[in-house]
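With one protein chain removed, the remaining protein chains of the complex are shown where they sit.
After this line comes chain A, so read on.
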Amino acid sequence: MSISLPTPHIAHLTEDDYEHIYEPAEDSFILLDALEIDAQLIRNEKPTMCVEIGSGSGIASTFLSQLIGPDSGLVLSIDINRYACEATQKTAQANQITLNPILCNLLGPLTERLQQSKIDILLFNPPYVPTDMLELTDTQELKDIGGAWAGGNDGMVITDVILDQLPELLSPTGKMYLVTVDQNKPLEIIERMQAKGLICKEIIKRRAGRELLSVLRISRTAY
């Protein structure tokens, strides 16, 4: 049975905000749709420790918080961009929930505490656009909107940092939801994760303009 959840309110974000943060687009919405597909599964497992890397507008963190119940789980929302942390805070308020924005690069200060298999849900809509390495390092350095898409070789440079850590991060029922495009070679990601002893499955796929988007679910157990 499928569960239908409302899309979070984001009307408080303005054109000025979108000068500095990524405006929710098809890749954001496919992540929400993936969570909706798994909504019953996620609720049954009662996740308590949820993390989103690169929360941007805060739309996915808000959606996840509403899915699990706003007082039933901790959602930590990380972004390297201060404007994004502020936007995430505002989006939480506009939707009457509590999020916990943290300004940092990837898992940084959380790594030590979370790597003892503590994460129940990890969301990552990474900078997945293939670019040259210079564009990637420049945009990460600037900590502004460009960091939301420039992904280096195969668009996988940032994503790989997290995938390499994943076996230490996920709890026994832990799941990561990762947005990818065709150029990221999702089939290779699936094989690589399986080689690490994790289960990786494409749970939704669709074309949006020039991009062939999908969401991979990476978990310890099969569903």
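The rule we apply is simple: a residue touches a chain if its C-beta (ideal position, glycine included) is under 8 Å from a C-beta of that chain, and two chains touch if they have at least 3 such contacts; residues count from 1.
Everything below uses one rule, namely that contacts and distances are computed from a predicted model.
Chemist: UniProt names the one chain left off this complex as which of "Rab family gtpase", "Cyclin-like domain-containing protein", "Ras and ef-hand domain-containing protein" or "Multifunctional methyltransferase subunit TRM112"?
Modeler: "Multifunctional methyltransferase subunit TRM112"
Chemist: Would you mind spotting which of A:P8, A:P101, A:G155 or A:P186 touches the chain that isn't drawn?
Modeler: Here the residue in touch with the unshown chain is A:P101.
Chemist: Considering the complete complex, identify which of A:L35, A:L110 or A:I218 is in touch with the unshown chain.
Modeler: Touches the omitted chain: A:L110.
Chemist: Using the document's contact rule, name the residues of chain A that touch the chain not shown here.
Modeler: 46, 48-49, 69-74, 76, 80, 82, 85-86, 89, 98, 100-105, 108-114, 118, 143
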